[in-house]
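The complex appears here without one of its protein chains, the remainder shown in place.
Note that the chains take the letters A, B and C in the order they are written out, and that residue 1 is the start of every chain.
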Amino acid sequence: MSSSWGEKIRISIFGGSHTQAIGVNIEGLPPGEPVDWEEILVQMSRRAPGQDKTATTRKEADTPRVLCGLYEGVTTGAPLCAVIENTNQRPKDYSQLKVLPRPGHADYTAAVKYAGHNDVRGGGHFSGRLTAPLVFAGALARQLLARRGVTVGAHVLHIAGCERDDPPFDPVSLDSALLDRLSREYFPVRDSGVKEAMRAAIERARLSQNSAGGLVECAVLGMPVGAGEPMFGGAENRIASLVFGVPAVKGLEFGAGFGVGDMLGSQSNDPMYVDEGGRVRTRTNNAGGIAGGITNGMPVIFRAALKPTPSISREQDTVDLRTMQNAKLTVTGRHDPCIVPRAAAALEAAACVAALDLLACSGLL
Amino acid sequence: MSSSWGEKIRISIFGGSHTQAIGVNIEGLPPGEPVDWEEILVQMSRRAPGQDKTATTRKEADTPRVLCGLYEGVTTGAPLCAVIENTNQRPKDYSQLKVLPRPGHADYTAAVKYAGHNDVRGGGHFSGRLTAPLVFAGALARQLLARRGVTVGAHVLHIAGCERDDPPFDPVSLDSALLDRLSREYFPVRDSGVKEAMRAAIERARLSQNSAGGLVECAVLGMPVGAGEPMFGGAENRIASLVFGVPAVKGLEFGAGFGVGDMLGSQSNDPMYVDEGGRVRTRTNNAGGIAGGITNGMPVIFRAALKPTPSISREQDTVDLRTMQNAKLTVTGRHDPCIVPRAAAALEAAACVAALDLLACSGLL
Amino acid sequence: MSSSWGEKIRISIFGGSHTQAIGVNIEGLPPGEPVDWEEILVQMSRRAPGQDKTATTRKEADTPRVLCGLYEGVTTGAPLCAVIENTNQRPKDYSQLKVLPRPGHADYTAAVKYAGHNDVRGGGHFSGRLTAPLVFAGALARQLLARRGVTVGAHVLHIAGCERDDPPFDPVSLDSALLDRLSREYFPVRDSGVKEAMRAAIERARLSQNSAGGLVECAVLGMPVGAGEPMFGGAENRIASLVFGVPAVKGLEFGAGFGVGDMLGSQSNDPMYVDEGGRVRTRTNNAGGIAGGITNGMPVIFRAALKPTPSISREQDTVDLRTMQNAKLTVTGRHDPCIVPRAAAALEAAACVAALDLLACSGLL
Partner (left out) sequence: MSSSWGEKIRISIFGGSHTQAIGVNIEGLPPGEPVDWEEILVQMSRRAPGQDKTATTRKEADTPRVLCGLYEGVTTGAPLCAVIENTNQRPKDYSQLKVLPRPGHADYTAAVKYAGHNDVRGGGHFSGRLTAPLVFAGALARQLLARRGVTVGAHVLHIAGCERDDPPFDPVSLDSALLDRLSREYFPVRDSGVKEAMRAAIERARLSQNSAGGLVECAVLGMPVGAGEPMFGGAENRIASLVFGVPAVKGLEFGAGFGVGDMLGSQSNDPMYVDEGGRVRTRTNNAGGIAGGITNGMPVIFRAALKPTPSISREQDTVDLRTMQNAKLTVTGRHDPCIVPRAAAALEAAACVAALDLLACSGLL
């Protein structure tokens, strides 16, 4: 089903931007796992809007309420459903969106697909708000992973219009302390100087009634050898099928990624060796920790490209679906000039959920 | 399951490089669809090795035998299973691969995952040979798509070491005749002059006992509005979960792809208009024909990055899994210096299968 | 996943007897379907306890709250999640159940499976209370079915200890008005005189600190020809995989059911004819409306056997899981002496959900 993902650990996300509530049902969690609520809230706040000028000024508490699946703070093994109330619903007339679809949004495709019955308020089920339950699920998965020695972190690699990039991860000697630090920040970057430049670029976009795209790099450290399956069950396939569910993602690459298109075999093959601990390692990590779809014990590294928020307040060309004539549209309301910093939290969450399911499917949990 | 893919049209691929046979079982095909066998063979031959110096010199007939699912050349609606015998199995000692895994291959990860029981001959179930049944399934899906006005074609966009790229598709005014032409060629490019340069680059790699990576661009033309679902059921998610099953793919992007990371919203949003035929179109196609996971009627366009074949005859660093000491390995045998031209056929096939399943899932078949 | 069911229309049930709330997430509903809330509440009240002496005296409002998926009372096509608060939770010490599992319950098997982390309060996720969200989903499905001419109804065929059975459905000339009437009653029977006898038998069981099993017969009228698939996707398989999820069901049969074991082919084959309306019908309906797994246009009829509630207040033999010694147990609290009347509503709901998914899977919705 489209809003569900996972084979052994399965998340089902429900709700829309302006429905009474949104949430996620998580099936397949192992029993006996304690949940640290403070850590959950850390992750929820990383994704929540209203934190600084790079994001929308809407404020949402985004405190999940766990309806079931925990007993005295420990997983029972039964489905765990968490719900987040949509408290900040401003009454507003959204009927225009049924007539004048916003370019870059799903308004038009959804109108056709659902014959006009889709909930257009705030993007409905297509809203970026739906990453909140994903982040909840990821925050929970992260705790199970941590107990098994797996750490997940991401940073903002690039912001459109910013001349400086955050330095990419060293794919071979990546430190879990770095990932830990990044995974607790709102706008995670390795180099704080770069962050200021990125903020400035975002502010420039905002002031010009525009929005900015960007790139996020994410790493999963500590995966054992053997997670993932051949062909369509590979770690890349599974991560991709989840990551492309984060709104705005238009590209995904693993390890050397698109760089392999410029490589010779002698460059892209990662030389193997036995390290001092007797473990098999590779001297480079162009594979991004995945060979033949299966994790090889090196860091799993991927990068995602996120398009700029389509909601910009400039006038845009659209169509009038009633008259089927060309029309103009000016989107109003509060919008993120750049969702990339918040998307880093969502992409980490996706990585956590994918890693946990990969471990479970391969009998490594 | 890892070697199966699809929700309504489901392919299950089986076999290994040196098993008795390989094949695919296809479930969910609608009844009453005639199959043009010549067209099937055209596609099989595009993927088959031994066609020119850019590929391995092994020769394989690769003629599928349909065991069931067709009656008098027409689909019955029951599962269609096709088998390709592995006729060209040279007796050879593959036991070295259990001890000295090839860098860049799945030898090591598979050895750990399957506790040494995996079939290492020629890469076993991880072999690129498994794209043959995928191409068969794609060739069949292509015929159903054609009847519904959907055309699929790809071209080699880039080869490592080649200074010239084939000109990318025009994502807005793409011609089905071009896709038709490309989809019948062994080494499909738009500009035949570029092909010569690409061949030369591949030949340089071969002569230096190396291999070359590259990029393929693929287009699906004629998809109706409304295929694909929100979140994890989006057209991007579904295509990605299939495409990353084609060996060597390390990156995938849709529409403007990684380029969106450098865009502002005013650049990436595709302006909408009503064309002369009364259809909603966009003036650019940065979305790659997919908005909110759902096709919008514009061409679906994706690019995949393929790493160079890891089998190169240069000496490489590996490990000895018996002694757990560092070791050297020289891979012998016939290998493609560049699988990118053949991979174009496999990626088209993946696109065909994905497009057909997307249509079926959305009730548009 | 174990608590989810369905291929195109998918229900995911969550919660336990004493969690904060229980509920169901329904994916795949077609858009544009209005929901009659009164009809939903009619079904919820049929399953709810506390209606007469045959059921437990607990009172639960069981009013679902729809979090999302409806807009102005009409389905949007996005997931529909409904939640029922568990308001009537008496604080109680359930720790005994971890030590002394109740015979006939899942206490022991769950304790082993979940290593003691399962929520034992009131049976946790194994509680019959979980049929409430199933009934909600069924009530919703029923409305979609009704619009397509499909009616579902059930009656209590037999109660243990009662000498009279309710007369079985006429499987050939079954009337939708009868099913409509039954599907709105709390203790549905065709012959009200039989109901009195059944009530008396239940009361005898209650007075003797016992409980009573029984049989329910359910019919689905108006299914078009062609729903269901061959082999494991047959209508029987799909209904069975759902119906055995209703607690207490230990047997299921379709049409002539176990009676076919005593039949000759000349008896069990249903003679075919063309009726006045030009439709193909059968003169008998031993097939229960399903041939080769596919509906044939005749009424789909099944019977389910329900075991007596295992919670009886008599002393029973159990084991002490701490000491691993034999032990005695007396279950206290309010319990249904017979869940069969309420189970009829749950089985109808299961039939509605199964019928809707069968139609959707076969492209008949």
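In the analysis below, a contact is a pair of C-beta atoms (placed from the backbone, for glycine too) under 8 Å apart; a residue touches a chain by one contact, two chains touch by 3 or more.
Only a predicted model underlies this, so the values are computations on that prediction, with no experimental measurement involved.
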Listed residues C:Gly116, C:Gly292 or C:Gly333, member touching the removed chain: C:Gly292
Residue in contact with the excluded chain [from C:Gly213, C:Pro299 or C:Pro341]: C:Gly213
On chain B, residues whose C-beta touches the chain left out of the figure: 1-4, 10, 12-16, 19-23, 25, 27-28, 31-32, 65-69, 71, 74-81, 83, 113-119, 121, 124-125
Interface residues of chain A (partner: the chain not displayed): 78, 230, 363
Contacts of chain C with the absent chain, listed as residue ranges: 1-5, 13, 101, 103-106, 108-110, 112-113, 125-126, 130, 158, 160-161, 205, 208, 210-215, 225-226, 229-234, 236-238, 240-242, 244-245, 247-274, 278, 280, 282-283, 286-288, 291-296, 305-312, 314, 316-319, 321, 324-326, 362
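By definition in this document, only the chains that are shown with their structure count from here on.
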Chain A onto chain C, rotation angle from CA fit, given as a multiple of 5 degrees: 180
Chain copies touching (chain A, chain B) - same or different residues, decided at half shared: same
Between chain C and chain B, distance of the C-alpha-averaged centres to the nearest whole Å: 46
Chain centre separation in whole Å, for chain C relative to chain A (CA means): 39
Computed distance of Cα centres, chain B from chain A, in Å: 26
Touching two or more other chains - residue numbers and ranges from chain C: 78
